[in-house]
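One chain of protein is taken out of this complex; the other chains stay put.
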């Protein structure tokens, strides 16, 4: 069956200055996930029919395509296919369903909300995400489509150097993030993305990044990136980073308009600041983020142990940024609590890594039995 | 990450007469699309919540698979994955949804049309289309599945030599077509196709093509190719072309039965005639098409400018082919008007092309504010 073998280090490029290529790469990761907020005990407050111990897994297959003009301008495109399981269920993204009758006429739904509504679908197969298209010339990159996003691209936003960009096998909810209860434009690995436009410029140690996206007014073509958006929302993102030696400082900002408004402020306005660096065997990061509902800071440190191991610890503290009057009651809608996590990695060689992680996350504004969550994961990550 | 690089000109074939292979190829295209019938101004007749300036893009990744028997008979299959955005919305095709309850029983819908109805779904990911399977031997090709289609394969049906097979980045509605208000069997790049059968035979300058497809009676398994079909429809297509030197003449015909009937005629009956050729730096084409509702002719000319540029101009004039009595009122249901377009291409080298186009299309039978449409597009196309 498997008669074609392409070793990942094989480079079969012809000498032409104007070459086009297709590259396949990706990773697999799988392991055990313990989550104390899952329960199959119908008498438990946390009962959701999901065992507290499940297998978490993801296969990512990425296709990178590129061409270069005679003048040295590069064009590229990237798509990914993901097959995932979390909480013992596939994780493919949903879509929009418009019901029509056999003649093609739109069916009026009994709830009167119209047919052209967003739905959550969990399809039985796994397709490719929306494409990102890019133009590169010297230090300048311009992308359209499923863009990276200026805020998403800020160094120090996610944990540094872990295989999941969070803790454990699948990130375990990315509780170390200082941006909470807010959505920002980001490359969507399992959906169509925001169809935005962005420019990145790098010169010396400086990188600047500006991104912009705009939803259509109609529900049917609206994208729902990072969960918190509405039709017609526009987002402008800015990010600047300066790196010197093994250190960096970064700042990012997003201005949202025509989106969800909470107590007079746009829900998805945010800013983010971080600084970090490597000190030989050690690394450290400090980050601060503020959105309309929540502000948070985070500290992170990691240490190499021997030739193949690394251990990373983080703590993130969030507090409400805005108290809103709801029916006469002052109410905090964001997050409030201190979360911490630890991640251990061991390099097995050949692109494989053993990963284990523990996260204890707190949100005093959640329902009583969900204010504290403990997760543990251990498993393997391999790239190809 | 991206460790595997396959240059598109690399040919790693072993000398065996009986070889099997998998080929990856495709293209990316993206640019700006101005369409004066889109509007975000709620007071505008054209209001649809979509900006008149959007990004249009497509990534096509094609997989060609083949094998050859010891006797020289070739077998092949082709599928494509497309990630597209037009009018700021993903363009994946829909499907059929059958609702069932938790026990698996079919849910009776309140509108009484049954569950097994076609729906428009806009999924959050992008899969592969239906496969075309082929057998080749000498000048004979037999295909089944997602077939090319005899009419679709007629030279001169689409514009000649443009990257979009129409005008601009994405074809801009393919208004140069002389077949209007009619559907014919064609390779479906983003759906399952018609599951037909076809034979092509080439000898000397002659190519003949016959195709046939048949829908099931049940709505659930019915395909909706080119928008105008009903369950149970059968289509027989014929095409013949003769090429001599740089010139060609072609004729195509489709007979539809058990489909939509308009005033006693099958909606999807059509014929098409075209002639064209290259005259050194210049090219030209004349085409005529007639379907039940509309007849149209088209003229097209193009010219190379310098070493890398080409400019193409077309004009298509349509008129109603059938007046139907609807409630005592003689009514024209097709298209009536003169449309024209211009396409400019500049070869950037390395498989990349700069493309710009303008289309002004007219249909006096459309709603008052949609009788005239102006579109402009400019962007880039690169193949890999």
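Should a chain be cited, it is by its letter among A and B, assigned in written order, with residues numbered from 1 in that chain.
Convention: a contact is a pair of C-beta atoms (placed from the backbone, for glycine too) under 8 Å apart; a residue touches a chain by one contact, two chains touch by 3 or more.
Since the structure is predicted, the reported quantities are computational estimates derived from the model, not experimental observations.
Chemist: Among B:64, B:265 or B:317, choose the residue that contacts the chain missing from this document, as touch is defined above.
Modeler: B:64
Chemist: For the chain left off this view, which of A:126, A:207, A:241 or A:377 is in contact with it?
Modeler: A:126
Chemist: Based on the whole complex, identify which of B:191, B:277 or B:349 touches the chain you can't see.
Modeler: If we include the chain that is not displayed, B:191 is the one touching it.
Chemist: In terms of residues, what is the contact footprint of the unshown chain on chain B?
Modeler: Answer for chain B: residues 3-4, 6-14, 16-26, 62-71, 73, 75-77, 79, 81, 92-102, 104, 107-108, 110, 121, 123, 125-131, 133, 135, 144-145, 190-192, 195, 197, 214-218, 220-221, 231-232, 383-384 touch the chain left out.
Chemist: Touching the hidden chain in the full complex, which residues of chain A are there? Just list them.
Modeler: The list for chain A reads 1-10, 12, 20, 22, 24-26, 28, 30, 40, 48-51, 54-55, 57, 59, 61, 81, 83, 85, 87-90, 92, 94, 97, 109-111, 113-114, 117-127, 219, 348-352, 380, 382-384.
Simple rule for what comes next: only the chains that are shown with their structure count from here on.
Chemist: Report, in whole Å, the distance between the mean C-alpha point of chain A and the mean C-alpha point of chain B.
Modeler: About 36 Å separates the centre of chain A from that of chain B.
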